[in-house]
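The next block holds one structure in the form of structure tokens; read it before the comments.
Removed from the display is one protein chain of the complex; every other protein chain stays in position.
As written, the chain order gives the labels A, B and C, with residue 1 at the start of each chain.
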Amino acid sequence: MIKEKDAKDWREKLHGVIYESETKAGKAFDVALLFCILASIVVVMLDSVHSLHSRYGGIFLALEWIFTGIFTVEYILRLISIRRPYKYIFSFFGAIDLLAIIPSYLSVFFVGAQSLLVLRALRLLRIFRIFRLVHFLSEMQFLSVAVVNSLRKISIFILFVLTCVVILGSVIYLVEDDSSGFTSIPQSVYWAIVTITTVGYGDVAPATPLGKFIASFIMLLGYGIIAVPTGIVTTEMAQQAYRNKGRANNACPNCGKEGHDTDASFCKFCGEKL
Amino acid sequence: MIKEKDAKDWREKLHGVIYESETKAGKAFDVALLFCILASIVVVMLDSVHSLHSRYGGIFLALEWIFTGIFTVEYILRLISIRRPYKYIFSFFGAIDLLAIIPSYLSVFFVGAQSLLVLRALRLLRIFRIFRLVHFLSEMQFLSVAVVNSLRKISIFILFVLTCVVILGSVIYLVEDDSSGFTSIPQSVYWAIVTITTVGYGDVAPATPLGKFIASFIMLLGYGIIAVPTGIVTTEMAQQAYRNKGRANNACPNCGKEGHDTDASFCKFCGEKL
Amino acid sequence: MIKEKDAKDWREKLHGVIYESETKAGKAFDVALLFCILASIVVVMLDSVHSLHSRYGGIFLALEWIFTGIFTVEYILRLISIRRPYKYIFSFFGAIDLLAIIPSYLSVFFVGAQSLLVLRALRLLRIFRIFRLVHFLSEMQFLSVAVVNSLRKISIFILFVLTCVVILGSVIYLVEDDSSGFTSIPQSVYWAIVTITTVGYGDVAPATPLGKFIASFIMLLGYGIIAVPTGIVTTEMAQQAYRNKGRANNACPNCGKEGHDTDASFCKFCGEKL
Partner (left out) sequence: MIKEKDAKDWREKLHGVIYESETKAGKAFDVALLFCILASIVVVMLDSVHSLHSRYGGIFLALEWIFTGIFTVEYILRLISIRRPYKYIFSFFGAIDLLAIIPSYLSVFFVGAQSLLVLRALRLLRIFRIFRLVHFLSEMQFLSVAVVNSLRKISIFILFVLTCVVILGSVIYLVEDDSSGFTSIPQSVYWAIVTITTVGYGDVAPATPLGKFIASFIMLLGYGIIAVPTGIVTTEMAQQAYRNKGRANNACPNCGKEGHDTDASFCKFCGEKL
């Protein structure tokens, strides 16, 4: 009986360390995990540099297996310390955690599978869970709510931009020669995207006066319509900041009005204590 | 008599399917049409890639004629299912629909007319009509009203930018040599647009110290004045969001008009208490 | 006596046509003048294209002298139709008007003075005076007031950016070799401006890993701080829109509160007729 209770205690403690970050041990685990993720990604990145690979390839391989081992142990611990393992396995972070360790094991059987290790970069997303430690959570929530609320409007905007670049890319393909790099419509659409987003690589650029005129039009269009997503997000954020203000303090018990600052002790409309 | 009524029924049903999207059949028609438009544009785009054209040119040609056939049938159906066909023919979408099928038929008589098929990309604009299906209409309205309301201010801004690039392009033409690519004033103005919109291809770039100084000035100017259209659109959107909020909440019980501010206690049109 | 009055009448009429744009003749004069300015600039621009100059050089020269004649007559008319000619001569537009005709006359004595004709582009600024015709004045005022009010904050921002690019340009000069194009500190500062404003010509680009790291930092800095001028201008515009709202309608005669919409007939706070 006592043993069973101990086991339960042990599992609960583990759960607290791995999944929560309120306790000292939980915080330490999160920080250590983040360090391992960052280190493993740095190793994968450096290993891709030819000069470093030829010199330190062996060390990098060893480190990669060490990190794979650590992440495998972490994955198993996560499975056994949670009540419903299926929920974790099929969650977003569960899938990413699995994706981070599979390529190493696959590389034993398939040559080249190791290159999929770059998917480990997805684990960087865990960095956003670490924010709890430093009280950045409300800021993250603010941003994500604002972005999610803007998503519909922004997706319409992106669709509009895509329609524009397909049409304008098709037109420039009619106008410009192959020699300037406009060898096909997809290539021309790619160029239109490079231009409308004001990136401007310069690998493809119009050579004829008419082409340059159309390009100028696309540039000014891109320069002007960047205002639209900015306006959307800003308006959404301003509304949310206003709502947050009202939500932070309850409505005034006397007059019922909202919109008080977070540091308000008295209602600014009727003077009642909040 | 019954036959006539049937004919009327048939026409009305067709109208509902083609022009409306509330019914199941209407939605299916819209989605199928959008799929055809997207597919036909993809075919035109892929056909423009030389390597694909030489291999699959025949298939692409066949597909193009199939899509032309479908769009022709659609155009005829639209004509016969509407009461006043002229209204459709001379409408914006009617013109585009016609533009999308003409090039194929012209290509029989004129060589090269087929290249005008890229105009079919304009049909992509129909995508914005599909939004009704997924309740994006209010978001689209929000954006288009905000953009339309900002248009006057933004057109002044664009005129200001155009004046700037003509003046600055003329000045850089005096300063820089032909060898750097500043061969004429129009070319220099083109470069000024590329620079002020922060696109920066690099095909033309100043070589002299004074030219680089002027270029730096243009860049900083462009970097700074992009704030202006953004400010215009954001302010417009914020005002509209504020008005929408009032509209959602309270129509006047007396005159029924909407668009009151959120802090309004009385109708601004008739003075009735809200 | 009557003759004198006639002369006065004649002068006043001329003044009305040239300086004002309320009358039909005034509007016609403004539109004709704008057309001449645009045409003269197009001629100067086309004349700078070598291939066009060798073919139509004579025609362009003739047109230039015609436009110079027209502008000279206009300048003289402006002088005699105004009461205090000195006020016009030393005004901003007076100086530009003079600058637009001088180069042609100078070119008779000095070879090459004609290239200063590009200064005629400054006359394009007159385009902003034409806006009166199409009721864009309030929009222009809105923009210019917002920009003027933001100028102090934006100049601080530009100073901050300039300080950044001098410091970062100096640092990259220490890091990168001459062979990558970083041949001097001014050149490196120029590159830093190209990078921080996200123009990115690519004529100078870092080659070493450390240089690329610093470049990445500058890019992210530039990507982030573009928010600052946008925020300044947007806030200024929002405040101005709010003020305009209050200014447009008088304060409520009953409760004295402001902030009514332009289409309001009744006070939204107390229901009093405005």
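Please note the rule applied: a contact is a pair of C-beta atoms (placed from the backbone, for glycine too) under 8 Å apart; a residue touches a chain by one contact, two chains touch by 3 or more.
From a predicted model like this one, the values you see are computed outputs, not experimental measurements.
Shown chains touched by the hidden chain across the complete assembly: A, B, C. Checked against the full complex, the one of A:Ala32, A:Leu125, A:Val148 or A:Ala207 touching the unshown chain is A:Leu125. The chain that is not drawn here is touched, among residues C:Thr68, C:Ser81, C:Ser107 or C:Thr234, by C:Thr234.
Across C:Phe71, C:Phe142 or C:Tyr201, the single residue that touches the chain missing here is C:Tyr201.
Across the interface with the omitted chain, chain C contributes residues 152-153, 156-157, 159-160, 163, 166-167, 170-171, 173-174, 183-187, 189, 195, 198-202, 205, 209, 212, 215-216, 219-220, 222-224, 226-228, 230-232, 234-235, 238-239. Taking the complete complex into account, residues 198-202, 230, 234 of chain B touch the chain not shown. What chain A contributes to its contact with the hidden chain is residues 41, 44-46, 48-50, 115-116, 118-119, 121-122, 124-125, 127-128, 131, 136, 139-140, 142-143, 146-147, 150, 154, 157-158, 161, 186-187, 190, 193-194, 196-203, 222, 226, 229-230, 232-234, 236-238, 241, 259-261, 263-273.
Please note the rule applied: only the chains that are shown with their structure count from here on.
By number of C-beta pairs in contact, chains B-C lead all other pairings.
Look at where the CA atoms of chain B average out and do the same for chain C: the two points lie 29 Å apart. Centre-to-centre separation between chain A and chain C, using Cα means, comes to 41 Å. For chain C, the set of residues touching two or more other chains reads 198-202, 230, 234.
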